[in-house]
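Removed: one protein chain of the complex. Kept in place: all other protein chains.
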Amino acid sequence: MNYLSIKDIDSIEDWVKEARELKQAPLKYKQLGSDKTIGLLFFNPSLRTRLSTQKASQQLGMNCMVMNFDKEGWALEYGDGVIMDQGKSEHVKEAAKVISQFCDIIAIRAFAGLEDKDLDKAEVVLNGFVKYASVPVVNMESSVGHPLQALADAITLQEDKVRLNDKKPKVVLSWAPHPKALPHAVANSFIEMMQRQEAEFVITHPEGYELDPEVVGDSTVEYDQNKAFEGADYIYTKNWSSFREYGKVISKDVSWTISEEKMALTNEARFMHCLPVRRNVVVNDAVIESENSLVIKQADNRTYAAQVVLKKILESI
Amino acid sequence: MNYLSIKDIDSIEDWVKEARELKQAPLKYKQLGSDKTIGLLFFNPSLRTRLSTQKASQQLGMNCMVMNFDKEGWALEYGDGVIMDQGKSEHVKEAAKVISQFCDIIAIRAFAGLEDKDLDKAEVVLNGFVKYASVPVVNMESSVGHPLQALADAITLQEDKVRLNDKKPKVVLSWAPHPKALPHAVANSFIEMMQRQEAEFVITHPEGYELDPEVVGDSTVEYDQNKAFEGADYIYTKNWSSFREYGKVISKDVSWTISEEKMALTNEARFMHCLPVRRNVVVNDAVIESENSLVIKQADNRTYAAQVVLKKILESI
Partner (left out) sequence: MNYLSIKDIDSIEDWVKEARELKQAPLKYKQLGSDKTIGLLFFNPSLRTRLSTQKASQQLGMNCMVMNFDKEGWALEYGDGVIMDQGKSEHVKEAAKVISQFCDIIAIRAFAGLEDKDLDKAEVVLNGFVKYASVPVVNMESSVGHPLQALADAITLQEDKVRLNDKKPKVVLSWAPHPKALPHAVANSFIEMMQRQEAEFVITHPEGYELDPEVVGDSTVEYDQNKAFEGADYIYTKNWSSFREYGKVISKDVSWTISEEKMALTNEARFMHCLPVRRNVVVNDAVIESENSLVIKQADNRTYAAQVVLKKILESI
């Protein structure tokens, strides 16, 4: 059993329920991972993912080996039949098989390069490990998705929406400006998760920032941010670079920054963001620091999202 | 309860006593930290601090997550109200709150930049975490202080001074030359610790190397190193850059190097240094290798200094 995308969850409702039970009793399954080892392989920086996944594995009694693959290991080749006489020292075919002998679960973070759309969509690093590893693989953010984040977001939504009683929430995914070109992974997984929720779901962004149509599917896209915000119960904010003009920053329009004025258009919406966040660019101080901000709770739920995933994998092996 | 400076110790005598008891029975409190997690966040290199704090936490049964924040995480912003459209990806307000959810104690190393005195005195990194973390914070060397080192030094002095019977020791903090500009943290914390000891305490350095007057207070400063060394029982050596001409190296005068000739002026003084040390620049081989050198014992006591601090924090939470 792998955890590569939201699609690997059979029932989001059940997983969220189980994660919330783990949050109440984080050490209940401390024997489950005893003498089992997880390897966390980082090809990119990480704060929340690194610490929450370590924490989750410890709470399940696992050994955790963390490796900054890009700095501490060997540059990997992913192509078939390549004559490896350039900069790459090892092929993923060997690396994945070898690490599988040391680890019972392999978790991988490898961001999009944002230069070659086809390469990124192929998720060469993650899928290279999936193809050649002989143990379960967990996606700690790949070029295309960040399903541990989206699962944590589902937990956070479930916890918070009791305040709405049985009203179906309106959830808006809003693009916001950012100085750098960022990947689509968080937005993609959030969309895939929302498409399976009982909710009114709207995506809003400037023209040219359309996400991968294969991900968006028939989800509603509204180009007028103000209109999208009307009646919203949740504003989930994230920057991403252009998908069409792949990896380009085609707008830094600060009128899209999440401000108090924008939030005033909503139905007292809660503000959500996966972090790290650029204050006063993506969101103003007043919004992120308000009582309606859920960002710290989202980060807390990363532990229980990781823990439910690892628990299910441990139970399957 | 935080451990940010020597001022956080209510009784140095009691803490030293407890540390020495831990040294005799390092595993006695192995249940105390069970299922508790400490996060060690490094913004600068570390050998002794890294390994001794890990060791101390393990001896208390804790989980320890180590993170080289500058290399593995996101560049942090510390200012209020900043429009984060430059190089910083995350604000300490989020980072500290988030890490507090994964860790029961946060320990931080962040050296002085030695470019902006006010910025360094404000200890923006350490105090940023103190302000926004919801768990205890430990200083693993900040821009202004290194209280784990000074506590280890207090342990070492206490262990060694039995040879003096009840004589009040003369302890000299001596500047020594160094090719690079170094921070004031070790000297500051040593002074603060010595000011609370029963001892004759003298600081000696070339003119222009006066330390922060707020730290030095009414401690004796003697510009003639030879005179300062007369009758000394302990020579604690450390280089620091100028405080007045902030961060500048204004002298590399090798006549200040700790040599056998210098040590001959003392009362068979023991040589102390926090390490790492530049041999034959700060201190000559013959002195650091002599039987009167305490530097290896000082490093050993780093474990028990850290362990008593963590034990007290664990007991407080």
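Which chain is which? They are A and B, in the order written, and residues in each are numbered from 1.
Here, contacts are C-beta pairs under 8 Å (C-beta built on N, C-alpha and C of every residue); 3 or more make two chains touch, one makes a residue touch a chain.
Small disclaimer: the values here were computed from a predicted structure and weren't measured.
Chemist: Among A:K7, A:K71 or A:K227, which one touches the chain that has been omitted from the display?
Modeler: A:K71
Chemist: Would you indicate which residue among B:L51, B:A199 or B:V221 is in contact with the undisplayed chain?
Modeler: Of all options in B:L51, B:A199 or B:V221, contact with the hidden chain holds for B:L51.
Chemist: Out of A:I6, A:L22, A:L51 or A:A95, which residue would touch the omitted chain in the full complex?
Modeler: If we include the chain that is not displayed, A:A95 is the one touching it.
Chemist: Consider the whole complex, including the chain that is not shown, and state which of A:V82, A:L164, A:A264 or A:I317 touches that chain.
Modeler: A:V82
Chemist: Please give every residue of chain B in contact with the chain that is not shown.
Modeler: Residues in contact with the chain left out: 27, 42, 45-48, 50-52, 54-55, 58, 68, 71, 179, 275-281, 285, 288-289, 295-296, 299-300, 303.
Chemist: Tell me which stretches of chain A touch the chain missing from the display.
Modeler: Spelled out for chain A, the touching residues are 35, 37, 39, 63, 65, 67, 71-74, 77, 81-86, 88-91, 93-95, 97-99, 101-103.
Just so we're on the same page, only the chains that are shown with their structure count from here on.
Chemist: Take the average of all CA coordinates in chain A, do the same for chain B, and state the distance between these two points in whole angstrom.
Modeler: 39
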